[in-house]
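Let's look at subunit A:
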Amino acid sequence: MSTLLGHYNYWIVIVLMMTGFYTVIARPNLVKKIIGLFIFQTSVFILFISMAKVEGGTAPIIEEGYSLYSNPLPHVLILTAIVVGLATTALGLALVVRIQEAYGTTNEDDIHVQDETD
Partner candidate 1 sequence: MQHLVDIVLLGLLMITGFAIVRMRSLLAVTMLTSIYSLFSALLFVVLDAVDVALTEAAIGAGISTILLLATVALTTEYEKVPSHRSLLPLLVVTLTGAALIYGTLDMPHYGDPNAPVHRHVAPDYIEDTPEEIGVPNVVTSVLASYRGYDTLGEVTVIFTAGVGVLALLGVHLRKRTEQPSDYHKLVVLRVIAKLFFPLILLFALYVLFHGDYGPGGGFQAGVIFATGFVLYALTHGLGNAERVIPPALLGILAAAGVLLYSAVGIEGMLLGGKFLEYNVLADDPVSGQHLGILLIETGVGITVAAVILIIYFGFVSRRPGGADAQDPS
Partner candidate 2 sequence: MLDILLDILSWILLLGGALFLLTGAIGVLRFPDFYSRLHAVSVCDTLGAGMVLLGLMLQGGLTLVTVKLMLIFYFMVFSGPTAVHALAEAAQVSGLDPVEDDREDG
């Protein structure tokens, strides 16, 4: 029981990660693939933040009356990663838009067919 509760966060994170991974490798639509990457990315964020949590701790903003704080370092890494993630996702979506303009489709299978006939 303690193993179950102690690892629950990590296991759900892995399930989410695999959900995103599956979307990336199994779905032919490029927008869907990027959304899969987004799910994957969020699961990594949750993994880091789960590891930063200290039982009985509080948010790492120092105040009188609190002595136990959660670990601030993963928070810093993930805070910047979220904004970087948005910027890189936007770059990916921009590529998808250009692919749509060049091929007239965002379906990976159709793009392969077009590439082969050329």
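Per the selection procedure, all candidates are chains of the complex that A comes from, given by their letters.
To be clear about the criterion, a contact is a pair of C-beta atoms (placed from the backbone, for glycine too) under 8 Å apart; a residue touches a chain by one contact, two chains touch by 3 or more; residues count from 1.
Here the structure is a predicted model, which is why all the values come from computation and not from measurement.
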(message) Need the partner of subunit A in this complex, chosen from 1 or 2. Which is it?
(response) 1
(message) Touching residues of subunit A toward candidate 1 in the complex: what are they?
(response) 2-3, 5-12, 14-23, 25-32, 35-36, 38-39, 42, 45-46, 49-63, 68-84, 86-91, 93-98, 100, 105-107, 109
